[in-house]
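So that we are looking at the same thing, I have put the structure below in structure tokens.
Missing here: one protein chain of the complex. Every other protein chain is in place.
Labels run A, B and C following the written order; every chain starts at residue 1.
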Amino acid sequence: MSRIINFNEAILEATEEILTNHSNSIIVGLGVPDPKGIFGTTLGLTEKYGSNRVYDMPTAENAMTGIAIGAAINGLRPIMTHQRVEFSLLGIEQLINQAAKWHYMTGGKSRVPLVIRLIVGRGWGQGPQHSQFLEPIFAHVPGLKVLCPSSAYEAKGLLWSAFNDDNPVIFFEHRWLHSTKSIVPETPYSLPIGKCNIVEEGTDFTLVSYSYGLTECRKIAKILKSFDIHPEIVDIRSLRPIDHQTIIESVKKTGRLLCIDNGWSHMNIAAEIISNVVTETFKSLKSPPQRIGIADVPIPSTRSLANLVYPSLKDIAHKIETIMERKIFPDQFSFPENQDVPDQSFTGPF
Amino acid sequence: MSRIINFNEAILEATEEILTNHSNSIIVGLGVPDPKGIFGTTLGLTEKYGSNRVYDMPTAENAMTGIAIGAAINGLRPIMTHQRVEFSLLGIEQLINQAAKWHYMTGGKSRVPLVIRLIVGRGWGQGPQHSQFLEPIFAHVPGLKVLCPSSAYEAKGLLWSAFNDDNPVIFFEHRWLHSTKSIVPETPYSLPIGKCNIVEEGTDFTLVSYSYGLTECRKIAKILKSFDIHPEIVDIRSLRPIDHQTIIESVKKTGRLLCIDNGWSHMNIAAEIISNVVTETFKSLKSPPQRIGIADVPIPSTRSLANLVYPSLKDIAHKIETIMERKIFPDQFSFPENQDVPDQSFTGPF
Amino acid sequence: MPSIPSYKMDQETKYELLHSMLFIRLVEEKIAEKYSENQMRCPVHLSIGQEAIASGVCAHLSPNDKLISAHRSHAHYLAAGGDLKAMLCELYGKIDGCAKGKGGSMHLIDLEAGLISAVPIVGSSIAIGTGVAWSNRIQKLDGIVAIFLGDGATEEGVFSESLDFAALHDLKVLFVCENNHYSVYTHISERQHSKRSICDIARAHGITSFSAEGNEVVEVYDLTKEALSFMNDNACPVLVEFSTFRWREHCGPNWDDDLGYRKDGELKNWMDKCSIKSLRDNLGISDTRYLNLVNELNEMILDAFKHAESSQFPNESELVSDVYA
Partner (left out) sequence: MPSIPSYKMDQETKYELLHSMLFIRLVEEKIAEKYSENQMRCPVHLSIGQEAIASGVCAHLSPNDKLISAHRSHAHYLAAGGDLKAMLCELYGKIDGCAKGKGGSMHLIDLEAGLISAVPIVGSSIAIGTGVAWSNRIQKLDGIVAIFLGDGATEEGVFSESLDFAALHDLKVLFVCENNHYSVYTHISERQHSKRSICDIARAHGITSFSAEGNEVVEVYDLTKEALSFMNDNACPVLVEFSTFRWREHCGPNWDDDLGYRKDGELKNWMDKCSIKSLRDNLGISDTRYLNLVNELNEMILDAFKHAESSQFPNESELVSDVYA
């Protein structure tokens, strides 16, 4: 049985199933037992599963990351949450030097089954220290896995996969996806780690993105339909390992490639995708692949500038014309403009 | 006047000149006043400039990075050193969230003229936590600049440039370069930040690398000469900003591109270079660009495995054959094999 | 530990403290009131209920002194003499904001007022402030650095690391801990062992520390005075800890006692200990004079809001400026 639920409800549901089915699972994070329950993703867990399974924590991200690693190597399977990716930087030594290498550097004797949920923000003036997308920093490091759900369905399935995995898994949640809805099965399921998802089949070009980027992909695809252009939309889903093969197959079919990155435009996921496609299937390319990301600046608070940071549909449309090597949209075509809120019901404060 | 000196002597010389010429400069780092003086790069500084200019520090990388930032915004120009890039991860929150954004988020009112020297290791069994190359993690972040000298000449000039810059600059030193020699002017000079250096002009393909990678480039170029193949060798030097233009010009000329990355093969510098070249000058490419980096694994201690981590000259030669689309080296050609020491005089312990 | 001569302060100083606290309170209440207009589109952390610490401490700061704050910085900004208009413009995201709108409420700065900056990553400002004091010392500059931090911030390792460094180098840092007993929704007893003591932690690192009631502005003022003279006499850092309480929600303009994360009556107890009310009573100011003061301040505040509302947003070119100096 499936029904339509929100992304944050899907996270909560997976978490409840995990706590119910796996007695060695624990949830820990600053604000987990709060009345707001990490944007609704942990609401009611303490009441249901007790304070021996569900933990708040001091603002001590470095030790807490190490403590979660210690808990994981000693029989538990913790899910740790940070309300902003920026806070996790305080504990990144533990993730990059310790967790990512633990299995290898113990000669395979020990393992770290740990999920780190990192929430990335956007909008409402969050500003330079509360709205970065730092996926490439984590995805660069062998030993970690990095997942980026783009819908409620993906969120539940991938959280389960992350939990089932015996390695440290970084699980990125885009704040603006929390209130999006999709059809989600009522029972537990997992999705393969390291497999792209073809969201929409198409023939004219390959449109690759992940996380919130998929929302933009869907919007532009809808507009493109009226111009009889049909992109193949690929959701990367897993930034490490990346399923390059599916992307290559798609590019072989379409001959054209555009990557929408959620983060800064340099040294990003899109660069990795394009570089790999070019090396592997150069001959299939009809036009140079393109990428688009956010402006290469710290993210300003004021909406007048923040709205310029993120690629607008118009920017994306422009890139599509470039890879399609022709004009598609009439000059007067009016694209919806960027907003600093996911929808009008959103009124802050964070 | 110039003479031939070691890379570590060039660092020391630039540092002495800086301390002599700029009364607001200070040097700080764990081990700076040690008898070993950070691989010889800070030897004698305390004696010459006194303990009010030259500082050791507690093992407290997080606060110390913030303290250096605070010192920089209040009139000093600190140069901070970590003997291994891994230690700096403890302070990376301060670099990514604070230093990189300081000028922007204060609306241009305040600035952070700070140099962070990060030493990357290799060989003699340093193992998983002492021999990573994490350049992409820093180079991803706008607001930082990232420099990677490849020779004693570059080291002195770029350290001066880093010091003169009013922004936080990350300065990567490859341990195995410390004992390499080149011609270095005796007086202060700086090199442009954000400019590649064409190390050797050539016509057959463009060979791009940085830092220690250049040593490998020179070695293979020497071998290639006997096969009458002449790569154009480009030293990136500055990973942020990257001078894409010089690389593009070179590829326009040669039509072929190989990037040698010092770090892991995914989400790396090479991906950024290739992705950009392809987008900007697709038509000039005669063959698909290739990249080569280190094995996508935590770096093992034992030399039997560590020697396999790094691309050997044979691996590089193989890639060259791929981009040249022909066989070059006879089957029996014997390439020197990877060693776990920079030269035979090296006997550890770190 | 210095003795605290309570309420021996002259009337004029008291009146100035009342003025300072009231000003902060009224600004924050106006922010709270106008937040729902959705024009201040950034997270705001109000200090309503905690004003005495900002006012009592900052009253001692002289032109060479500096301060640094974190996410809850409005009170520090104003008590230090920051420009109200520039602050409100910042909240409204306007070009006349103290950080050109690029920072928002969590990144206030007023270098003329001595406010180095405010940054919302909990604890990080502690190290930066310590570094400013260090460079004061190296450059033989006068002045102290006051670092405002919460009880939550003392949980970050950077707090201990900074204490160590300040102690080791005899830095003139005044660590000001505003212990409001909560970090977001979590009471201190759920985050810190009952035998943990912030003052003792400072001492164990070699730093002299004092604590006092943070809702008695005269106590705050007097203790800070003692702390600073101790610092100057001994050329060393000092930590002061003040207990206090935040009235409104952690982030945002609303009351949120209904959420039930605080004990019944806890808020009321603390509101009864309102620092403004008790100083007003102590001063014996007449209702008329008080209301006149309120009106006068409110007028200025409204004026500043009007300025902020009518100011311009930064134009497009600002997006890429200031990335590099």
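Here, a contact is a pair of C-beta atoms (placed from the backbone, for glycine too) under 8 Å apart; a residue touches a chain by one contact, two chains touch by 3 or more.
None of the values given here were measured: they were computed from a predicted structure.
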| item | value |
| --- | --- |
| Shown chains touched by the chain that is not drawn here | A, B, C |
| Option from B:A295, B:L313 or B:I328 whose C-beta touches the chain left out | B:A295 |
| Omitted-chain contact residue, chosen from A:N24, A:Q245 or A:T347 | A:N24 |
| Residue in contact with the excluded chain [from A:R3, A:K109 or A:R326] | A:K109 |
| Candidate in contact with the missing chain, chosen from A:A14, A:V32, A:A68 or A:I170 | A:A68 |
| Contact with the hidden chain (one of A:L43, A:L76, A:L159 or A:L257) | A:L76 |
| Touch criterion as defined above, residue of B:N6, B:N97, B:Q126 or B:S161 at the omitted chain | B:Q126 |
| Positions on chain C where the hidden chain makes contact | 155-161, 164, 167-168, 191-197, 200-201, 203-207 |
| Chain B, residues in touch with the chain not shown (by the definition above) | 30-31, 34-36, 56-63, 86-87, 90, 124-130, 295-298, 300-305, 308-309, 340, 347-350 |
| Chain A residues touching the omitted chain (full complex) | 24, 26, 52, 57-58, 60, 62-76, 93-94, 97-98, 102-111, 113, 142-143, 145, 166-167 |
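Going forward, only the chains that are shown with their structure count from here on.
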| item | value |
| --- | --- |
| Distance-maximising chain from chain A - centres being C-alpha averages | C |
| Most centrally placed chain, judged by C-alpha centres | A |
| Centre-of-Cα separation between chain B and chain A, whole angstrom | 31 |
| Rounded Å distance between chain B and chain C, as computed from the means of their C-alpha atoms | 42 |
| Multi-chain contact residues (two or more partners), chain C | 97, 100-103, 107, 119, 121, 157, 323 |
| Contacts with two or more other chains, residues of chain A listed in rising order | 62, 86, 90, 127-129, 296-298, 300 |
